[in-house]
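One protein chain is absent from this view; the other protein chains keep their places.
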Amino acid sequence: MDSTQSKQSVSDDLMILNMGPQHPSTHGVIRFIITGDGEVMQRAVPHVGYLHRGIEKLAEGMPYPSFVPFTDRVDYLAAMFANHGYALAVERLLGLEVPRRAEYLRVIVSELNRIASHLIGVGAMAMDIGAFTPFLHGIREREKLNDIIEELCGARLTYNYVRVGGVAFDIPAGLDRKILSFLDTFEPLMEEFNRLITVNEILVKRCANVAIIDAETAKSYGLVGPNLRGSGVDWDLRRDLPYSAYPEFDFKVCVGRGVRGTLGDAYDRFVVRVEEMMESVKILRQALAGIPEGDIMAKVPRKLKPPKGEAYAAVESARGELGYHVISDGKDKPYRVKIRAGSFTATSIIEHASKGLMIADLVVLIASLDVIAPEIDR
Amino acid sequence: MGSVASYVENIKNAAVTIFEGMAVTLSWMFRRPITIQYPDRTPEPVKSMLPGRFRGILEVHIPACTACSACARACPIDVILVETKKHPSGKGRLLTRFDIDISKCMYCGLCTEACPTGCLHHTPVFEASARDIRNLVLHFVDKPVVPYKHKKGTPVPEMPPSGSIVEQLLKPWDAEYVQWTPGEIEVPTEGEAGGAGGKGSSAPREKEGKG
Amino acid sequence: MTFEETVARLQEKFGDAVEGADERDAGRPGLLLGVYVRPEAVVDVCRYLHDTPELAFEQLSCITGTDFQDHIQLAYVMMSYAHREVMAVKVKLDRDEPSVHTVEGIWATANWHEREVYDLLGVYFEGHSDLRRLLMPDDWVGHPLRKDYKEEPDYHGIPTTRDKALGKY
Partner (left out) sequence: MGDFFEYLKSEWSFASAHPELAFAILVIGYGILMIGFFAAFAGPVTWIERRVAGRMQCRIGPNRVGPQGFLQWLADGMKNFLKEDLIPNDADRILFRLAVYPVFAGVFLTFVVLPFGPWIVGADLDVGIVYLLAVTALVVTGIIMSGWASNSKWALLGGIRSAAQMVSYEVAAGMALLTAIIPGGSLSLQGIIEHQGGWPWQWLVFFSPATFVAFFVYFVASLAEGNRTPFDLPEAESELVSGYNTEYSGMRFLFFAFAEWGNLYVIGAVITAVFLGGWRIPGVDLATQTNNLWLQLLGAAIFIAKASILVSVTIWLRWTLPRLRVDQLMMMCWKYFVPIGIGLVVFSLVWQLVAAAVPTWVTGAVSVLLTLAGAALVAGMFWRAWYNIRSGKDTPVYKWLI
């Protein structure tokens, strides 16, 4: 064996590491095939589909209103958005006007849900970096939110609350005061959370300048929501393609600024989520103050038969644009429902963004994109 | 010089933020934990802590059921089975079977919204474990009954406390599975007793054939 | 730029390759409007929509593949950050041998979207860098989102259906 050959065989000797589908930090069941030289990866190729339940196919076999509970299962951490997006798409197909009170309630539950989802997002990211406590502090606050939402709609996770034409239940007496008092304690507790983890030098060092996704790449890969804003693209469907009652509220769109490193690094995505929670608090206060009286449900026939047509409705979910492309053929069942989920594109960028990272950084990258497996696979 | 400054800055930042973080965790040593010690160490039973809209296991109050099957149609995943047959007297119908497969139910509540009388509703009961999954098919109709007919202006039959029916139907977790057979038909209404008994006895077999 | 203007520009630029466009429905202002394009022109049209500054459809939201029984329709739903617009480019493909050129070169995200369409509808994307099944296992038979898809009774000995408990137990 000559020397060049042996040299080559040594340098080509990369380790293939299989991460997942069962792994502590793959957030559900995703699998990554890591090609790496020791700790430094050359790339990590995501393999998805472990949670593919064929929700899109299921939709074709049931009446329009019956599909709402299935959308809960698209994104179990932020099911309100999934309900909302679908309801919006069908309403557009029908040309339906939703009562204002229902729109306000939709905003309220969406923002509550956004806080709950972001708490898990940032908490899980901290946990993947090794700090377990912030995760449970996040869970603590989310538990209070779950209680509020449970009181509103009877379920903690799979809400089935936002329906075609409105919402399922009106806000029970006293709950608005409960939400306000929650918000009052939530703000200082978030500041405490920031002292605990957000500014922590170890977390900053782990996230800053890690897994940088620049704005061009982010757009090209179709990143949405906090991930896109973390890369410095000022785009929020709530403001830019307004739906529901959002135009009536005053809020800031949080965009990454490269706070402690480069624009578009994992820390920016973390910070955008933390800041967005505070913006949600602002929206919630306005919505609760200005909620109009009236119906919570438009007049919807029992059997929905939208005329032929296609509608695409996207809501700004906790994981970004959650779009429903519903095609109607004039019958009472949707002809085709396509769900465009934020996690899907976020996962697709991992192969590109993971080049040259270390294994520990891959965990940070996955967590910072806040992907959630059922949304990828649907 | 800049690098020296950043070197010192790094150490300072690390020390200060770790100190602050430790103060937060320390403070929680003196604060009330949020845990609810389900099931035995709660101030009151968890069932009574649940909000009124809680969507627990479904329950049907048969005396108020019109056997309209609206719930079964509304259910996206077919967990409800309502079977009726002709009344032996030839007039009206008999509700012979009302089954809910709570192992498959996803607690979406669409059926309860479809129910015209409110006899089908969610309860605060949420504890139902079974060694044999077949025990989780609840049979709400023991014996064929005449469905309720709502007359305008009359109140719907009074419901028992939410959850009481379901709690009777739930078997202990380790109960053996016993094949369920619908009960014998009762003499439905006065006056037609003679003819109904004979025909009714053949009813269970008919239904088994269907299943 | 309104949708109609966009269509007019596309027709001017690509001529016959643009087959038509959806009509606005006054009663339903929220509908998705799409422009129908010949399959061979998809890449050019998309590149034009993406690159022209007045249009700047920089985000490909999704590729919706639909089996219309006589043809397969792909709808490229896209968004413009700069102009806050949503529109779709639609192609009708032959159902027996659906094939279209990939738009991966324009939006990197098309890679996965096209893989999903390939997986669930069996559309072949020419020039795709990594056309494998995405959601279904590699050895799965058939394309589930086709309307005439019949599920195999089992997959490697695992039954794909469960017997119904209702009425039986």
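Order of writing sets the chain letters: A, B and C. Residues in each chain are counted from 1.
In this section, a contact is a pair of C-beta atoms (placed from the backbone, for glycine too) under 8 Å apart; a residue touches a chain by one contact, two chains touch by 3 or more.
No experiment lies behind these values; they were computed from the predicted model shown.
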{"item": "Touching partners, among the displayed chains, of the absent chain", "value": "A, B"}
{"item": "Residue of A:K205, A:R239, A:K305 or A:K333 touching the missing chain in the full complex", "value": "A:K205"}
{"item": "Residue touching the undisplayed chain, where the options are A:I33, A:L58, A:L136 or A:M278", "value": "A:L136"}
{"item": "Touch list for subunit B against the chain that is not drawn", "value": "10-11, 18-35, 37"}
{"item": "Those residues of subunit A which, in the complete complex, touch the missing chain", "value": "15, 17, 23-25, 38-39, 126-133, 136-137, 140, 184-185, 188-189, 191-192, 195-197, 200, 202-203, 205-206, 358-361, 363"}
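By our rule, only the chains that are shown with their structure count from here on.
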{"item": "Topology of the chain contact graph, where touching chains are joined (line, ring, star, complete, other)", "value": "complete"}
{"item": "Between A-B and B-C, the pair joined by more C-beta contacts", "value": "A-B"}
{"item": "Length of the line joining the C-alpha centres of subunit A and subunit C, rounded to whole Å", "value": "23"}
{"item": "Gap in Å, rounded to a whole number, between the CA centres of subunit C and subunit B", "value": "41"}
{"item": "For subunit A paired with subunit B, centre-to-centre distance based on mean C-alpha positions, whole Å", "value": "30"}
{"item": "Multi-partner residues of subunit A (at least 2 other chains)", "value": "none"}
{"item": "Subunit B, residues touching no fewer than two other chains", "value": "none"}
{"item": "Subunit B residues within the subunit C interface of the complex", "value": "78-81, 83, 97, 99, 101, 103-104, 133-134, 137, 177, 179-180, 210-211"}
{"item": "Residue numbers on subunit C that touch subunit B, as the complex places them", "value": "164-169"}
{"item": "Contacting residues of subunit B [partner subunit A, same complex]", "value": "10, 13-14, 17-18, 20-21, 23-25, 34, 50-55, 74-76, 106-110, 113, 122"}
